[in-house]
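Below is one structure. I have some questions about it.
Note that one protein chain of the assembly has been removed; the remaining protein chains are unaltered in position.
This part shows chain A:
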């Protein structure tokens, strides 16, 4: 076995509140291997994006700081790197695409200039080479007539095309890890399908590992090899996508899958009510408690769940942090 590309060990990210530090990421461990696609799923406020920002070395000082644990990228601990070391990795070996491409592209520069700029900064390319490579990258992300479109400004492109430009920027330096945070949420499903195909092909061709953050279980099923389900800053469940979706071992995972109406192979007249996961994600005040933080919304919860944090239990390659994992 080769070492994983990325190994997160017991990561703790703290938010400093007046009442004291709150763990918004609490004892999170996971691994990402070269070439694989790992999905983070969970409701908003569960720490998916926070984890991604930590991997990017982009935790805003005011929002949170690493309070413990290690983020090992190719064996080096990013949690202990200085800003210059992080800058050398960010956008180069690890890059990220966000949900809203319009806010991450600069409206006053052409898309070609924005791609070329990354190449000049990280690869030291000259103006002409960078421009040529920018055109090739736009072609690679399947923007029709790339030669003519490199001179376009972001507002001259459709939402799907802008997201492709973001992908081109993210892939400009052939990163080892691409983090995609809800990359298709603002796009039509037909465009989403094109972007997903593109990400899959690029992953296959370049060996880039992808972290896909999404709330869409269908997207996870189609795109990812493995998944991590997060709840209130903790890992609820982890494992290969197929067994986790067909037999979740955590009631939260089960709830996330069954509360969504899916498209099925053959639709029937039958339409029972959706399974409800009552309530909402707990407020930050209760993060860090020695308890299962899902207990207040769980149909199985008992005194043990409310009074002790459940350890991770393994079922083959699958793990679940639930006291009742064996009977879920």
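As a convention for this text, contacts are C-beta pairs under 8 Å (C-beta built on N, C-alpha and C of every residue); 3 or more make two chains touch, one makes a residue touch a chain; residues count from 1.
As a working rule, contacts and distances are computed from a predicted model.
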Undepicted complex member, UniProt protein name, chosen from "Dihydroorotase", "ABC transporter permease", "Oligopeptide transport ATP-binding protein OppF" or "Acyl-CoA dehydrogenase": "Oligopeptide transport ATP-binding protein OppF"
Of A:84, A:108, A:128 or A:264, the residue in touch with the unshown chain: A:264
Hidden partner chain, touching residue among A:37, A:114 or A:192: A:192
Positions on chain A contacted by the hidden chain, ascending: 43-44, 144, 158-161, 188-194, 196-197, 215-223, 245, 255-257, 259-269, 271, 273-278, 280-281, 297
